[in-house]
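One protein chain is absent from this view; the other protein chains keep their places.
For chain A:
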Amino acid sequence: MLVLALDTATPASTAALVEVTPDGLSGIAERRTVDPRAHGERLAPEIAAVLADAGLRPRDLTAIVAGLGPGPFTGLRVGLATAASMGQALGIPTYGVCSLDGLGRAAGPGRVLIATDARRREVYFATYVDGVRVTGPEVARPADVAGLLYGAVGGALPAGLLIRPEDRSTATAAGKAAGTADGPAAGKADGTAAGQPETAVAGLVDRAAGEGALKYGDVFGVPVEEHLLYPPGAALVALAADRIRGVAPSEILTPLYLRRPDAVEPSARKPVLT
């Protein structure tokens, strides 16, 4: 089954062709351009290119998988509008997956924070244990991510990741001692128990990935996987593999916006007479 994967939730425009077999999947071709303002220009030629690379035509596709974000809205919609229109034209199903999950799955074993740039000095983020999302996706200032993760703990805790606030200092210390042999990438000591910045997530995750994690690495204070900045096409397809194999009904591709539109209702009329 030939599947097209599209993602425009980060500065990267990604188009990938992946073959899904009953017991696995293999990447056939992938194109990626990193330019936060050019999704609209870049994505369609990339799709044409991956098909040409493989000597295939659009009608050979079985399904389309699209990253639903979260991501900056304008670029994000390019991938989803393209995926939806192609699916409609070809009469094939479209499946949506969380773009952060693509990174989380590709990050593999362990406890991982995935963060992408949400602009306005914020990140979209989620956390993963062995490739499976346990918190998020959410949007916040990088400095608030650690607090939100600890705060999110509340009652039910996904195994392996979340801890109660009162355990924080212990866990932070333990995380530093056990989890990051090479030490955090950066982070200024500010007198907390473990010498971590207040914003460090070291007690919760072992490492981070995604271009947002790279950009704010000093805030998070854990090692960043610099080779894993954008959602890989094959990982997105893997997340939808069961739906593809089961020929699940096509899905409406609704973006994970996480933020409401900036719009202010007009106030009372301003006087023009002085």
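Convention: contacts are C-beta pairs under 8 Å (C-beta built on N, C-alpha and C of every residue); 3 or more make two chains touch, one makes a residue touch a chain; residues count from 1.
Basically, contacts and distances are computed from a predicted model.
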>> Can you match the unshown chain of the complex to its UniProt protein name from these: "tRNA N6-adenosine threonylcarbamoyltransferase", "Hydrogenase maturation factor HypC", "NADH-quinone oxidoreductase subunit M" or "3-isopropylmalate/(R)-2-methylmalate dehydratase large subunit"?
In response: "tRNA N6-adenosine threonylcarbamoyltransferase"
>> For the chain not shown, which residue from A:L2, A:A44 or A:A143 touches it across the whole complex?
In response: A:A44
> Who touches the missing chain here, A:L56, A:A81, A:A143 or A:L258?
Replying inline: A:A81
> Residue-wise, where is chain A in contact with the chain that is not depicted?
Replying inline: 39-45, 47-48, 57-58, 73-74, 77-86, 88-90, 252, 254-255, 257, 261-266, 269, 271-273
